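Missing here: one protein chain of the complex. Every other protein chain is in place.
Think of it as A, B and C in the order they're written, each chain with its own count starting at 1.
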Amino acid sequence: MTPLTRRDVLFGLGGGIAGTLLSPLPWTVLDDVAIWTQHRRALPIPRDGETSVRPVACTSCPAGCSLRVRSVAGRPVFVSGEASHPLGGGACPFGLTLHHLAHHPLRLTTPVRLDAHGTPTRVALGAAVAAAAGALRAASRSGRAVLVLDQRPGRAVSRAFRELLAAVPYGLYATPDGEGATLQVLSGAAGGPLGIDLEHTRTLLSFGAPVLEGWGRPGRMLALRDRLRIVQLDAWRSPTAGLADEWLAIRPGSEGPLALALANVLVGEGLARTPAAELRDLLASFPPERVEPLAGLPASAIETLARSLAAQGPTVAIGGGDPGGGPLPLDAERAIAWLDVVLGSVGRAGGLVARGSLPDDGTAPLAPETSLAEVPDGDVRLLVIAAGDSGRALPWSALGRKLAPQALVVSLSPFRCGLTARADLVVPSPAPLEGHEEILPTADACVMSYAVTAPLLPPCAESVEPTRFLAELARAAGLGVPSDGTHAERLQRRAAAIFASHRGRVLVRGDEGFREEAPADAGAFWQALLEGGCWVDDSRAARAVAAPALPSPAAVAGWLRAEPARSDLPLVSFAARGAAGGTPPSPILTKLYQETALRPSVATIALHPQTARERGLVDGREMRVVSAAGRLDARLRCDPTLPPGRAAMAAGPDPAALHEQDAAPARGALALGVVEPDLTWRGTRVAITEA
Amino acid sequence: MNRRSLAAFATGLAGALAAGWLAFPRWLYVSADQPLPFNHRLHTSDATGFACTDCHAIRADGEFAGIPSMATCATCHAEPVGTTAGEKRLVEEFVRPGREIPWRVYSRQPDNVRFPHAAHVQGAQLACESCHGAHGTRETLVAFQEDRLSGYARGLITMDRCESCHRETGRGPLACIGCHR
Amino acid sequence: MKSPESNVRARYGMVVDLDRCNGCGACVVACAVENNVPPANGRATERTGISWLNVQRLEGAGGRAAFLPMMCQQCDTRTPCASVCPQNAVELDRSSGIVGQVPVRCLGCRYCMVACPYHARYFNWWDPQWPGTIAETLNPAVSTRTRGVVEKCNFCIQRLQAARTRHAATGGDPAVAPDYTPACVEACPAGALVFGDLGDPQSEVSQLAQSPESFRLLERLGTGAKVHYRTRRPWVRQAVADAPAPTDGRTHV
Partner (left out) sequence: MSERLDEGLTPRGLPRAPLRRFVLWLVPWTALLGVGLYAGYRCLAYGLNETNLDNRFAFGLWIYLDLTVIALGAGAFFTGLLLYVLRKRELKAVINSAVVLGFICYSGAVAILMIDVGQPLRAWFTFWHPNVHSMLTEVTFCLTCYLVVLAFEYLPIVLRNRKLSRLPSLLLFEHQLHKLMVVFALVGAFLSFFHQGSLGGLYGVLQGRPFAFREALAVWPSTFFLFILSAAAAGPSFVLATTWIASKLSSRALVRPEVYELLGRVSGRLLVLYVLLKSVDTLVWLNHTSPQLGIHPARFYAFDPFGTWVLFAEIVALGLLPALVLTSARWRRDPRFLVPAAFLACAGVALNRFIMTVQTLALPTLPFDPFLTYLPSWQETMSFLGVVAYGVVLYSLSFRYLNLFPQERELLASEEVTHVPLVA
C-alpha cells in the first residue's frame, strides 16, 4: 500500500463534495435550518379549535354595551359590538378588550388582605367575612355607619346591599354623582327618573359632558349624530368639542353662571316661558355682560347662543361633568336644570321625559339611596366597595374622608387597582365574562329596559359572587337579610317580575338580527334573555315636574365674586369613560395611549403655547406639577387647541402602570385633585415649574 | 486522470453518498412511539365501517377538526372492547380519567401555515390518501420520526409540493398569503 | 370551478368616511386584538410602537378636529414595498389585491419601511410580551411574530382565508369569500369603514370610491392605493390633500 499523496486527498475530497451534493444532506439541512430560524420558542402559540360566538354585556361602564364574543376552543379571542342591538349598538376600545380582563395582571382570584403598599396576602374567605362582620358589629355598637358604595346602582345585587343595610342600625347606601346629575336634579322634582328624548331633540347643549365620546349608550348617540346639533361648552378641546357643531371654550368652573346668563337672555328677550319670581331675581344678577369675564365668552356670543337654542329647539341642556373631571358642583347642575325649565324642555317631546321603573321583585325593606357627598365625614366604620364600575374617576380622598378611625374597607372588585388598591380586604367577585351581567338603561334613556347575559367563562374557583359574600356576612353578623339565593336566582326573580308585569316588548336575538317575540312563560323569557334578548318597556311614565331647587345663595355669591389674579392655573382633568374607573385598562390600550398620539397620556400636562411662553416653560421638557393635594412630574405638551390660562391633564389610564407593577408612583390628574366637601375636584389649581 | 485518482474520487463520492443518504437521516430523525397502538384497518373495515371523515371530520365552517378528541373514542370505548393491552391502557389511562391522548401528529404544519381541508377535500375533491398516504388501511401506526433541526415530522409535506400542485392544476393560491398568515 | 389565479380576482379595498369617524380608536384596538399584536413595551413610543392601524388627528380652524384612520393603503399598480424586499417576504396577492407580508420570511432589513410613504409598516423592536395570562386570549388564526421582523396590516388575511374555507365547506368556490370583513370594519361603531371588492362595480365600496367626495392619499405617487377616504368637509380634504407643510407641527414655543 503506497502512502496517500496530496493528489489522492484532493480527488477524494472532490468526490466527497460531489457525493454530498448528490445526497439529501445539504438540501435537507438548508430547509430544516430555514424552518429552525422561523421557530419562536419564547412565543405563545395559541391552540386552535372550534369557533363559537356568544352575546355578552360589557361591564366596564354603565352603558352596558351589548357585545359579541368570538371564542376558539372555548377561549374568547375577539370582541365586537352588537351593531343591530335594539338598545343601541357599538362598542368602545375598552369593551373590545373585555376578554383580557380575566387574564389581567391586576386581577385577584382569591380573597386577599392588602398592606399599606397595596401588596396582597391571601386570606381565607371565612377570615375575610369574620373581619367584615366584626367591623359591622363594631359599627352597630359605636353608632358608626356601615357604608356601601355602589357605582352601578339599580342592579339585583344593589338590592341585596340595600336589604342588608336596611337591617343595620346605621346603614348607608351611596352612589357617586354621575353623568345623569342634571336629570337627577330634575327627577328629584319630578319624583321619578327622567330620560332625554334624544330622538326628537334638535339641539343638545352640553356643559362639558362627553356626549360624542362615551356618554349614555354610545350606539344611540352615533345613530342620532347626523340629526342632532351639538353645542359643546367645554374648558378644553375635548374629543366631543372637536367633533361638535359648535364649541365654545369657557373658563373652567363657569358652567353655573353661564347657564343662568343664557336663561337671562332667553327670558329677557321673551324667547322662553316666564319663570317664577325668585328665579327672575336670580337671573337679573347674571346678564351676559356680567358673565362675560367669568366665562371668558363675549356677551354677544352668549346672546347668539341663547337665541339659537330657542330658535333651533327642542333644546336640552345637560351637565354631568367628565368621567375624569368628576361631577359639576350641585349648584351648577341646578342652574343647568333651570335652563332646561326656562327652555321649556321638561316633560315635552324632544326634551326631558319621565322613564318607568322596573317592577318590584322583592318585599324586604331597602335602605334609601343617598349621594356619596351627603355621607358625613369621619363616620364610616365599615366601607364596602361594591363590584361594578361607573367608568368614572373617583379619587380615594373622596372616600377616605368619610372613614372613622379604625375603619375597615372591604372591596368586592376583582381588580387590585383604583379604589380597591386602598382597601384592607378584597373579596374578588367574578371577573368580566365570568358571571351573569345585567344591562340597565343609561342615565339618558327615556325608556326602561332590561337585559341579562350568561357567563361565558367558568368563574375561577375562589372568586365570590357579591350576593354570596353578603349572605355569609349577614350570617356571621347575625342578620336575617339579605335573603338567601344566588346571584342567578335573584336575576331570575327579577326577570319573573318583569314577565309578570305584562309590560313592554321582548326582543329576541336571532341569526338575522332582533325580532319581537312573546315568550310563553317566565322560564322562556329568562332563556331568551340569556341568549342575548332584551326587554323594552313600552310606556313612558307621565309625571308632572315641580320646580327644581335654586342654586344656593352661597354658590351664587361665589360665582359673582371677582376672582383675584393668581399665578397658578386651573387644572382641567379629563378621561374617557372607562379609562379612569375601577376596571384596569387592558395592556392593549397602550395602542391608544402610548403607541399612537390619539389620546393624551397621563404622563403629559398640556398648556397653550402662549401660557407656556409666559412662564418660560419649554415644550417637551419634564415639569414639576404641584397642587394642594399632591405633586408629580409630567412632560409639558404645548397644545394650541387648549385655551390659554389653564392646564389640562388626563386622569387615566396609565398604561405604564402595567410595566412597573410594584411601586408605580401615581400619575395623572387624579393624583393632583383637591377634593372639596361636595366631592368635586374641578376647582383644583396647579403650579407648574421646570423639574 | 489516472486510475488511482479515479479510485480516490470514487471513494470520496461513495463515502459522501453513504453519509448523506444513510448516516445523515439516522442522525437527523429521532423516533418516538405513539402513546397507544391504533389499528386503522380495523376501524375502517367493513365490520366497523367508518370512513376517514367519521373521525377526522371537517366542521361546518370548513375547518378540519384534526385528530378526534378522547370523547369521540369514548363513545365506543367507554369500556374495553376486546382484551388487548392497548385497549386496557386506553380505557384506564385516558377514557376513565378523561385525559386527552397525546398523539404525535405526522402532518402537523407550522402555525404560520394554513391548510383548508374544505377547499381540498370538498372543493378539489382530493382523496385523503393523496396527501396522508394509506394510513387508513394500516394495522399499526407508522413510527413517528421527528426532525431534530426543524422539530416537525419526517416526510411532512413541504411548500414545494403545495406549489407544484397549485401550479399544475391551476387551482389554489400561489401567493404567500394565500396560505401563510 | 374557477381558479383563483386565473379568473377570480378580487380587489379588496376600503372607503373610510372621515365625516363619520369620531376617533374613538375601536378599530385600532380591534386590529391589535385580532392580529395578536402585543401590547407596548414599557419604552415604546409613537415611533417604535406597533399599531397596524392608527388614527391621525387633523386640526381644523376653531378647534375642529377630524380623524383619519391610517392602515396599509394596499397599493395596487406600484407597490413601493413589495418590489424592494430582497427575499420575497412582501408581495402583492393578485387574487385578492392584498399586499401580503410574511413575517417568518422577513430578515428585518427594514428597507420596505423606508420605501413606504404611508408609514404603515412596523418593526418589532422588542420581544413581544403579554402581561398576566393575556396570551390565553391570542387568536390562533394569526401567527405571532418574533422580535426583529416587520409587520403590517393585511386586511385580516386570516379572515379572508376562513371566509374562503367557509364558502368551500358549503360547496362553493374555495377562491370566493362572500362574507369577508376585516376586524376594524367589524369593530367600527360609527360605520365609518366600508369594505368590499373594488373590482365589482356593483359593490358599495367601489361606488363610494368613485364618488367625487372620495380621494386617496398621495394620489400623485401613483401607488394605486386601495384605501380611499371621503369627506364632504372642504377643510378636511384640504388638510389631507396638501403637501407637507414646512413647520414642525409639534413645536409651538
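To be clear about the criterion, contacts are C-beta pairs under 8 Å (C-beta built on N, C-alpha and C of every residue); 3 or more make two chains touch, one makes a residue touch a chain.
Remember, predicted model here, so these are calculated numbers, not experimental data.
One chain is not depicted; across the entire complex it touches A, C. Interface note for the absent chain: among C:27, C:53, C:106 or C:168, the touching residue is C:106. Among A:5, A:37, A:274 or A:370, only A:37 touches the chain left out of the display. Remark: the residues of chain C touching the chain excluded from display are 41, 43, 45, 47-49, 56, 58, 68, 78, 80, 83-88, 105-111, 113-119, 121-127, 146-150, 217-223, 239-246, 248-250. Not every partner is drawn; the one left out touches chain A at residues 30, 34, 37-38.
Here is the rule we go by: only the chains that are shown with their structure count from here on.
By C-beta pair count, the most extensively touching chains are A-C. Chain centres here are Cα averages; for chain B and chain C they lie 37 Å apart.
Chain centres here are Cα means. That of chain A falls 52 Å from that of chain B.
The multi-chain contact residues of chain C, meaning those touching 2 or more other chains, are 104, 140-141, 143. The set of chain B residues that touch two or more partner chains comprises 59, 61, 63, 110-112.
Every residue of chain B that touches chain A in the complex is listed here, in rising order: 4-6, 8-17, 19-21, 24-25, 28, 59, 61, 63, 65, 110-112, 147, 149-152, 158. Residues of chain A touching chain B in their complex: 7-9, 11-20, 22-25, 28-29, 31-33, 35-36, 38-39, 45, 48, 50-51.
Every residue of chain A that touches chain C in the complex is listed here, in rising order: 38, 40, 42-49, 72-73, 75-81, 83, 89-93, 96-97, 99-100, 103-107, 212-214, 218-219, 222, 225, 237, 239, 241-243, 247, 249, 586-592, 594-599, 609, 612-613, 617-620, 638, 640-641, 655-656, 658-660.
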